[in-house]
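A single protein chain has been omitted from the complex, and every remaining protein chain is retained in its original position.
Chain nomenclature is as follows: A and B, assigned in order of appearance, with residue numbering initiated at 1 for each chain independently.
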Amino acid sequence: MTRSRILLSTLVFAGLAGAPAVAEEVNVYTTREPGLFAPLAAAFTAETGIKVNTVFVKDGLAERVAAEGAASPADLLMTVDVGNLVDLVDKGVTRPLKSKAVEAAVPANLRAADGSWTALSLRARLVWADKAAAPAAITYEDLADPKWKGKICIRSGQHPYNTALIAAMIAHDGEAKAKAWLAGVKANLAKKPGGGDRDVARDILGGLCEIGVGNSYYVGLMRSGAGGPEQKTWGDGVAVVLPTFVGGGTHVNATGAAIAKNAPNEAAARRLIEYLVSPAGQKVYAEQNFEYPITAGAAVTETIAALGPLKVDGVPLAEIARHRKAASLLVDEVGFDR
Amino acid sequence: MTPPLAPPALAFADVRHDYRGKTALDGISLAVRPGEIVALLGPSGCGKTTLLRIAAGLERPRAGRVSVADRVVAEGDVFVPPEKRGVGLMFQDYALFPHLDVAANVAFGLGRRPGPLAGAIVADLIGRVGLADRARAYPHMLSGGEQQRVALARAMAPRPSVLLMDEPFSNLDQRLRRGMRAELAALLKLTGAAAVLVTHDPDDAMAVADRIALMRTGRLVQVGTPEEIFRAPVDLFAARFFTDLEEIPATVTAGRAETPLGAFAARGVRDGPALVCIRRDAFDLDPDVAECAARVVATRFLGEHRSVRLAVDGLDRSIEAIVDARREIATGDRVGLSLDRSEVFVFPA
Partner (left out) sequence: MRRLLGSAIAAFDGFALAGLAVAAVALAPIVALALIAAHGGGEVWRHLFTSVVPAATLETGLLALGVGGFVVAVGTASAWLVAAHDFPGRRLLEVALLLPLAFPVYVLAYSWLDLLHPIGPLQTALRSLLGYARPADFRLPDPRSLPGAVLIFGLALYPYVYVAVRTVFLAQMTTLTEAARMLGANGASVFFRVALPLARPAIAAGAALAIMETLNDVGAAEFLSINTLTAAVYSTWVNRGDLPGAAQIALAMLAFVLSLLVVEKWARGDRSYAVIGRASRPLAPRRIDGLAGLGLFALGALPALLGFVVPAAHLVRQASTRLAFAGMPQEILVEIGNTLVAAALATVVAVGLGLVLVGGRRLHPGSRLHRGALRVATLGYAVPGTVLAIGLLVVFGGLDGVIREAVVALGGRPTGLLFSASLTALVVAYVVRFFRLSASKIETGLERLSPSLDQSARTLGRTPFGVLREIHLPLLRPALAGAALLLFVDCMKELPATLLLRPLGFETLATHLYGEAARGTYENGALAALLIVAFGLLPIVVLTRLGRPAPSREATAEGAPA
């Protein structure tokens, strides 16, 4: 019985793989939450008439695309973190994009020099705090200071957002100092790392900790009421501070995209990327997703603007990406999640 | 011989009980003397097991009083639970603890931390029931008879003043049964405990009991020694219970019943239709003085007896007689019959 099903599946999929594209469309493989990309896709289709097929791949994007090989229908690969994007490039499943529009719109430190990938939007890793105990300003290094002992909430150290932050710390101060800093933060934790960024706000309100770390767009999502009345109370109940590195700026991670190596609809994919970095696309990022646009001069939405001006840290994203693996190992060595 | 003024080891006074809306016991009063063995005998559903369980404390009577020695254990609001009554119960399916060996089973009733004498008591009892070499065996390794003996030893170990037994022989085959009956009676007399055993088999009751309490539908029909009940059954049911009978319809007039087999005295029986009940070994074939004549229709050799089917003038069906096996009787023989009057009873129909 199992055998005939295998046979059937083979035939069906072999047939599907050979079907040619009929109308203009572009296939996007993304690790972003479908809900966050949908507005962008809708806006693109409205403007160009090109259909966008989104496939949400939670894990193993690189392996999946590599395994699909030449028959892969993926045109555009989108990730929530540049580190993941660089992984894709390293695994050889992307192809470079030469686009004047992209080169003009995106600052040099937010895209690959050879055009193999580009960032699309930014989110800052911020410090959220109990309104009574909120500092006026804080550095990331400060988080390891013993004065915060037993007061910090954060999500799992192995989560990409955090490993990116740790990687940035490595880029700033070197691996040894970063390890010491991480150990210091661990000593300050109020509870074991876990949950998501939104849980941090909830826990602060619940008196479990006084400060925590979370991404900027969550603040927008919560405070705007898009997540429901309960989340609005969380968002409104915490104070938000834009932290900086000592002698640097605020750590950001970027969503980004790259063209897939065997993209069947390369032209459509190029148009999509160019739309996303255009003022129209960046506006959607800012207003619907509460993210920071990457193009100079583009406006942020009110809720985010109210947090204060963003000074992006100088370390290039590509360099941060290089240290990601070391950061992940550090998390294990320090026993951060235990 | 126990002094007559000692309180009974176990006494029921007007005990009543029902079960799922039906009356199970309808006013039972019975006293068991210390050291006496009483059998509760009756057909299935007569209430004997219910009475036993009430004595044990596993059921609470709806009305009446139960006392053990001079202590009331059940009456109205008073109720002493089974673990405090000092009464032993041997279950029909033995209920041996499968996770304990024979010695541990027997020792169970001697308490969580048995004293120094416990070992000796257990060994003594196990020896008495003939299982000394099986002391370390587990219940599932024992035969039915062996399990029964363990159950007995276990019930006796705490030296209860009353030992209750629920159908002690029903799970044994015929041969084992006969041996066990004698053993049990001897053991009980040795310990001096009073005992009440429940059985549906009259032979069991007669082999073991000092007195038999015959029950039917929740009532006591007759209480007496085996000989008393056997010789003078109080009604048709009592008579039928112990042996098979040849029952001949007849009419009683002025204290006498006329049948083709002869006329029989019917003292105390009112005039009218009656049944003349004759025990099958009441027949004497070819006696010196014959009362009537019969023709042998069939005979069968049964080992210790011979069964003879007789046709008698005036009776519309043949009757069966049980005679000594050594009598040479053949089908077709004409024989004379006389009856032992002590084995004939007349009851109203």
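The working rule: contacts are C-beta pairs under 8 Å (C-beta built on N, C-alpha and C of every residue); 3 or more make two chains touch, one makes a residue touch a chain.
The shown structure was predicted, so the numbers you read here are calculated from the model rather than taken from an experiment.
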item: Candidate in contact with the missing chain, chosen from B:89, B:126, B:236 or B:277; value: B:89
item: Options A:49, A:146, A:229 or A:297, residue touching the unrepresented chain; value: A:229
item: Residue touching the undisplayed chain, where the options are A:205, A:239 or A:280; value: A:205
item: Per the touch definition above, residue among A:63, A:114, A:145 or A:302 touching the missing chain; value: A:63
item: In chain A, positions touching the absent partner; value: 1-3, 5-6, 9-10, 13-14, 17-18, 33, 55-60, 62-64, 67-73, 87, 156, 158-160, 163, 191-199, 202-203, 205-208, 227-231, 328-329, 332-333, 335, 337-338
item: Sites on chain B contacted by the missing partner chain, in the whole complex; value: 19-20, 22, 24, 42-50, 53, 56-59, 81-84, 87-89, 91-99, 108-109, 111-112, 138-140, 147, 154-155, 158, 171, 200
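Convention: only the chains that are shown with their structure count from here on.
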item: Chain centre separation (chain A, chain B; CA means) in Å; value: 91
